[in-house]
Every structure is written in structure tokens, then in C-alpha cells.
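The structure's right below; bear with me while I get my questions together.
Here the complex is missing one protein chain, while the rest keep their positions.
== chain A ==
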């Protein structure tokens, strides 16, 4: 199955609520048949620009990165669910490509 990456920005909340939101997201993914491979926390920081979502203006947020394997047909449903979640400020789904070897880059050949 192809590999995807979900860059999730959650709104500024207390720790138990953030944990609950994450749990909800991962459970949604697993219900639809995804295989979650990795979950990284990139920390809570100030957003680069103020984002408006669900009638709220956000200036701080917590960044998470979810790596998972999934079938392409379920992605639209997942994204729709994430857009409707009140705690999620910005969900972005990306496909993870295999690393292009840097051997044929310019520069001295080793």
C-alpha cells in the first residue's frame, strides 16, 4: 500500500484534550483500514500566520506528523472528517515518495 503523511495542526488545548483529539484521529484512520506507522510531535509553537477555522482565530498550535499506510480510496473520507473536527486547525495529507538517490547530483563524484 502506498505511504502517506498527515501534517496535523491542532489548536492550543490542555494536554488531556490534545491526547483525546489525537486518539480520535488515529482511531478514525485505523477504522478505515489504515496502518499507522509513526506518530511524531513537532511541539507547540506560534503559527507562522493567524489561521481562521471553525469561526475561531488561532495564533498558537501543536504540530503532529502521522505516517501511515493506506488505500488511496479512503483518503477523501479521512480529509473530510478532519476538516469537520473542531479541534483540528489545518490537516494536510501528503504522499511519501521513495528517496531519490543523491548520487547523480552535481558535484565531485566520489
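Basically, a contact is a pair of C-beta atoms (placed from the backbone, for glycine too) under 8 Å apart; a residue touches a chain by one contact, two chains touch by 3 or more; residues count from 1.
Note that contacts and distances are computed from a predicted model.
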Chain excluded from display, named as in UniProt, from "Coiled-coil-helix-coiled-coil-helix domain-containing protein 1", "Small ribosomal subunit protein bS18m", "IMA1 protein" or "AP complex subunit sigma": "Small ribosomal subunit protein bS18m"
Identified contact with the non-displayed chain, of A:7, A:26, A:39 or A:74: A:7
Hidden-chain contact residue, picked from the options A:13, A:47 or A:74: A:47
Chain not shown, touching residues in chain A: 7, 9, 42, 47-49, 51, 61, 63, 65, 89-90, 92, 94, 99, 102, 105-109
